[in-house]
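Submitted below is the structure of interest, expressed as structure tokens.
The complex appears here minus one protein chain, its other protein chains still in place.
As written, the chains take the letters A, B and C, and residue 1 is the first residue of each chain.
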Amino acid sequence: MSGSAALDLKDVRREPLEAVVVRFAGDSGDGMQLTGGLFTEETAIAGNDLVTFPDFPAEIRAPVGTTYGVSAFQIHFGSRTVMTSGDSPDVVVCMNPAALKVNLDDLKKGGVVIADLGTFTPKNLEKAGFDTNPLEDDTLEPYRRIDIDITKLTLEAVKETGVSKRDAQRCKNMWTLGLVSWMYDRDIESTVRWLGTKFKKLPDIAAANIAALKAGHAFGETAEMPTSLPVFSINPAEFVPGEYRTATGTEALAWGMTVGTNLAGIKLVMASYPITPASSLLHVLAGLKEYNVTTFQAEDEIAAACAAIGASYGGALGVTSSSGPGVALKSEALGLAIATELPLILVNSQRAGPSTGMPTKTEQSDLFLALYGRNADSPIVILAPRSSADCFDVGVEAVRIATQFMTPVMILSDTYLVNAAEPWKLPDINDIEPFPVKFRDDPEGFHPFVRDSETGARPWVRPGTPGLEHRIGGLERAADSGNVSNDPINHQRMTDARINKVLGVADALPPQQIDEGAATGRVAVVGWGSTYGPINRAVTRVRDAGHEVSQIHLRNIWPLPKNLGELLAGFDQVLVPELNAGQLITLLRSEYLCDAKGLNKVVGQPFRIAEIEAAIHACLEN
Amino acid sequence: MSGSAALDLKDVRREPLEAVVVRFAGDSGDGMQLTGGLFTEETAIAGNDLVTFPDFPAEIRAPVGTTYGVSAFQIHFGSRTVMTSGDSPDVVVCMNPAALKVNLDDLKKGGVVIADLGTFTPKNLEKAGFDTNPLEDDTLEPYRRIDIDITKLTLEAVKETGVSKRDAQRCKNMWTLGLVSWMYDRDIESTVRWLGTKFKKLPDIAAANIAALKAGHAFGETAEMPTSLPVFSINPAEFVPGEYRTATGTEALAWGMTVGTNLAGIKLVMASYPITPASSLLHVLAGLKEYNVTTFQAEDEIAAACAAIGASYGGALGVTSSSGPGVALKSEALGLAIATELPLILVNSQRAGPSTGMPTKTEQSDLFLALYGRNADSPIVILAPRSSADCFDVGVEAVRIATQFMTPVMILSDTYLVNAAEPWKLPDINDIEPFPVKFRDDPEGFHPFVRDSETGARPWVRPGTPGLEHRIGGLERAADSGNVSNDPINHQRMTDARINKVLGVADALPPQQIDEGAATGRVAVVGWGSTYGPINRAVTRVRDAGHEVSQIHLRNIWPLPKNLGELLAGFDQVLVPELNAGQLITLLRSEYLCDAKGLNKVVGQPFRIAEIEAAIHACLEN
Amino acid sequence: MNDASAAPALTAQDFTSDQDVRWCPGCGDYAIVKGVRSALAEIGTPPENVVFISGIGCAARFPYYMSTYGFHTIHGRAPAFATGLKLANPELDVWVVGGDGDMLSIGGNHTFHVLRRNVDVNVLLFNNEIYGLTKGQYSPTSREGTRSPSTPLGSVDHPVAPASFALGVGARFVARTFDTAQKHLPIMMKRAQANRGASFVEILQNCIVYNDGTFDDVATKKAVDNQLFCEAGQPLIFGKELDRGIRLNRDTLDLEVVMLGENGITEDDILVHDETNRTLAGMLARLGPPDTPMAFGVLFADPTESYDSAVHAQEAAVKANADTPDLNALLRRGHTWNV
Partner (left out) sequence: MNDASAAPALTAQDFTSDQDVRWCPGCGDYAIVKGVRSALAEIGTPPENVVFISGIGCAARFPYYMSTYGFHTIHGRAPAFATGLKLANPELDVWVVGGDGDMLSIGGNHTFHVLRRNVDVNVLLFNNEIYGLTKGQYSPTSREGTRSPSTPLGSVDHPVAPASFALGVGARFVARTFDTAQKHLPIMMKRAQANRGASFVEILQNCIVYNDGTFDDVATKKAVDNQLFCEAGQPLIFGKELDRGIRLNRDTLDLEVVMLGENGITEDDILVHDETNRTLAGMLARLGPPDTPMAFGVLFADPTESYDSAVHAQEAAVKANADTPDLNALLRRGHTWNV
């Protein structure tokens, strides 16, 4: 009954698939995130491409069995390139009635529902808001259903280990993982190992979990299997050879910025205040002390932004991070960083708003805030990563731009990127050109606001440097000495200099690429940030159907790439899908007077490929 | 030597003028603001139209004699309609060398400089940064100069009153006022009366000031007058008959909002935190307790915004006010008012930025902040008064919109409007239709987020109303009950409802008017806010020169008037002058895909008419 | 506003909303909401005249579970909203609820000023010494060395004591109780509500998920030997056997624990609680294990006119002296002229 025993049977009657979407759903206490994570690991080892997306409940630990306490983890994996976490699941695992209630609508018609019979008690059904038992009426008619009393089978499987009933029940998720692993022909060895390490100090718990896992796996393998249990095989995807890992956007971004500051030869000081979904960046960086990373949990977002600026003033790179309301609070401080021309990175993990909104849901609605959310003319650089792996590159790039141009940089991430994970081909850091910071230390001819002729950056001076003592501040500064100046002409000159310095960053950028398709055509689909995956799939599909459609995906929101206007002019129509009411489109229309059309969705969830496909077809019919 | 004696001589050799610009400039301690204010009063009584503009130093009371301690007051008055405080002064009164240093460049070539000889001591010259005495070299060659030892003459004039030398010297400004009043044939009686009342308790001080005033006046009248002293007569302007007063934008706005809340039948609760130039609104409202106005100086801008929202939640109209950095700080709270759909007025007295910038200087650079400065899609109504008198109407209108649509309204004022004063024909409040608030009090079928079918507004309920107890908050609310909802479709529906409610305000607005000129033509000059005056004068001048130019001046920044796109399409070119780097223009370009050109100036000062004229001519030459 | 005698008696049920309670099973907040509801029923203000205003956090979900008016605002700012509400309508019975992060981290300044100004609101701080809603980061009240996602090696900053903070900023009513003190907590609520002016109540609350058991030594049944319940005019005696007392050490100016009957110590040696003594309150606020018990009860109460009542009095005086307000006259204040 070992993992390899399962392998022997694998060729028998497995239905080959190109890609599949599986969602694990259960109560917050059911360990669905862990289950999903371990399945992801097995899937990565099996060589499939994948994207995962956890969907946490808004509540910390809502009362057991309620719909709002349901926690889900979705994984999309396949033998081809996988770009999204999947439009709608092919398989939903429901650990209780509430999970079924919440997730059934999303399931594809004809998809598979695996439900734990043992939890469909009258009490649980009532909590989930079912009047009648959906397993006993026609609710599940349109689907392939697999009712198994997972609770009972788990208790039986772990009996021998002698753990308490409560601990035994906690192994249900491993039983389920075993079953699903069997269905998709995953090797459970990595999970067995993980459980052994995790519960090293609690050997009976380890044994119970492993027993449950293997029992679930064996359930499929053996005759106990219901005849309707579908089993599949999915070939490994083609990957560029190399070393891979999975990473969430937050992890990749944290590492990217850390690599960036190390390549710049300076310390990273991250000051933040917890907020969903931004907090995890603070958590990841808090564990990187040996890489010259200091973290500071401030009393609020304002203090966090100010402390980060104070750190930059001191010669480190200040990084601050928040979401929605917390980013709004940093506006005033950001203005000071702009005025004093200090480097700074502000990571904005966007979430659904306005105000507190839906803190655990994704949205792309802070582009306006990033561009315009400060008093007066206050330009900054804005970057938007497209995928969790891209977060790494954007992290490095943000450090480079901030330190070389002496400017704040805002990175627009979002709930999706924070949580989604995908395989990432690890770069070799030695391939990245270091960009060491040159602090000014020569008093000869020093003026704090005399600019570098190429970048427009003012010199960066570390307090403690003899002979360069000077004062800076938020009052308008004379163009050379930085002394307070109310001179009208100086104000115009400095306003222009700030604007032009940021615009000048575009000179140092590669031109905008066409991400998919030709450089001219009927429709350009222009997106930014985390919608890359679904847009790419949609464009590919429409192209495969023979239409002249291209994808242009922006990483540089401000300044925009210099060739963008020209590119857009090459298309009859421009379609701008965004998870907001129309923000990038406003910028493109005003910059290029291009009559772009928006595809806007504000429901707290990523785009489905099909929605974008439909919008492209609508354009083509014009 | 009375005021009437002066009148006898008046016809003799007065040069008739249509309009003139006079600037009083002196040390902060020289009382220039008072002098200007009293001269304004005399000028209003003489029946001229006028606009005034005080220019305060950034410092509270800088060391005597320094250039940054110079305080100035400019008045533009004439027998025709006066719309601006004047491009450049015809006359500059300089109470010391620093005043000359700072103001000379602005003076028209051939203009008059009146300088107090007595202050041009070596020490004062040095403080002002003069290497040589400008009265003794060719500095003043291009001007008509009148050097008078005002200090000495004042001391002589007040000798008899027996006041101390220090008090005697403080009368210099009255002596000067007397002289300038004579030059322009103003009756000094109103000033004499004012001084009597002001110093009722200090009769010798009153006597000294009056003596100085009369002496200055007599100086002109009598043979003591230097032959070069020019004297003028300016006929009364044509005014629509009625009762008039002068008012600054802040006063008019405070009164407008107070009239508004009284017409709405509710209390006004104003919560603010001091900041230049916004503070005066708090000060004015603090004196209106008998009009059901409560003011609250909060611990910071955030608390001020929140307290105002709390007041609105309680059934009063919450008003909050700030400038630049302080407005940025209110972003998060504003988001909550948007989310909970409570009425609120936020008055933004814009000043030069970014960051602390130049706190006493004017700028129009918070339009982006007003439109976009919040996380997520967060629409509000934005109004911009065009003149100090218009501030009153906008104040009333803002109350009406906020309470009838249950929405925050931002009013974009600026340093210029805050301080500038002009004659205002007082309305009869009985002519304004009251718009009483109807609080919901019927529990029958009550749901806090069910909307009025016409306005889209949700009901306003005062806590304390039996049977309507409910909970609201910043988490997304179900479209009817207002209960917390994470439902995807509901979020889209509420997002759309918020956007459409604000857009719907445009249905209740009159269509945009052409302010000057025809409805079609070669150039439309589109402005907003305090630039109305200079744009109007420039357009009028170019029209007078025979060109097809029109002025379209926006009071409604968001939503935009429904007919605006159509209007703009009627012109070959659209020119958008703004005191920022290009903000309204961005909105117009994206909304109407109209290839507008910007005229942008960021120097902390209003437009000069000539600058706009030149830009219009440049367009016409295209 | 509050004529309880005429109205039918209220029950805790009358203060219970129809919303599902969404705290974690076993969270101390359940006990608090229960205690507050029953106190409100006893106080008898009709639900429509009661308003709960909260910031953001687990604690701040509180208003949803009350059938009164409620406003779940933004993080840390609830005291400011409450101040505005009291200026609009001084008749309402306003309660402000928040956690230690909400009220002492991001909201520290507003808590400070609502107490300093003495606005007539009741401030309930649910102190669980952790950020619950954002999943367990340490807070300004977390003990030194707290390991949390943002301090994986343990926190190094010194926690603030909420009651000391309140006293330092000038609060005129400071009390302390704990979640499961189902007799004591409602009494504190009633005292707080009865105080005209800002009332500050720290409620120790167990976060079973992220900080379980932090208060086990002071806020459980077993902890009675560490609980000093202070009552005005009563000697500061405590312990299961009521055999311990608090004495002032006149040399160190510190409070110390003594055993009654030992070394000749009698009740006369024991300090008597004086609610109006700020110095004593300061010393009581600082007591706590291991060497001393933790003080519960009204540590300080020295009432004076509230801010909102003074504001309204000032306005009433102006109105009493002014003519009927005439809007045309408002515009015509000062100099006008006719053309």
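Of note:
Keep in mind that, in the parts below, a residue touches a chain if its C-beta (ideal position, glycine included) is under 8 Å from a C-beta of that chain, and two chains touch if they have at least 3 such contacts.
Keep in mind the model is a prediction, meaning the values are calculated, not measured.
Within the full complex, the chain left out of the display is in contact with A, B, C.
In the complete assembly, the contact with the undisplayed chain comes from A:427, out of A:230, A:265, A:427 or A:488.
Residue in contact with the omitted chain (choice from A:113, A:195, A:303 or A:380): A:303.
The residue touching the chain not shown here, chosen from A:371, A:412 or A:472, is A:472.
Contact with the chain that does not appear here is found for just one residue of B:122, B:162, B:287 or B:466, B:287.
Per the touch definition above, the residue from B:275, B:293 or B:394 contacting the chain not shown is B:275. In the full complex, the hidden chain is touched by chain B at residues 59-64, 66, 68, 273-276, 279, 282-283, 286-287, 289, 295, 297, 299-301, 325, 355-356.
Contacts to the hidden chain, counted on chain A, fall at residues 41, 44-45, 47, 190, 239-246, 255, 258-259, 262, 267, 269, 271, 288-292, 294, 296, 298-300, 302-304, 306-316, 318, 332-333, 335-336, 340, 392, 426-430, 462-475, 483-484. Remark: the residues of chain C touching the chain excluded from display are 105-109, 112-113, 116-118, 140, 153-154, 156-161, 164-170, 248, 250, 252-254, 274, 277-280, 282-283, 286, 304-305, 307, 310-311, 314, 318.
Throughout what follows, only the chains that are shown with their structure count from here on.
Taking each chain's centre as the average of its CA atoms, chain A and chain B sit 47 Å apart. Chain A and chain C have Cα centroids separated by 40 Å.
Counting only residues that touch two or more partner chains, chain C has 56, 74. Counting partner chains per residue, chain B shows two or more touched chains at residues 332, 335-336, 340, 473-475.
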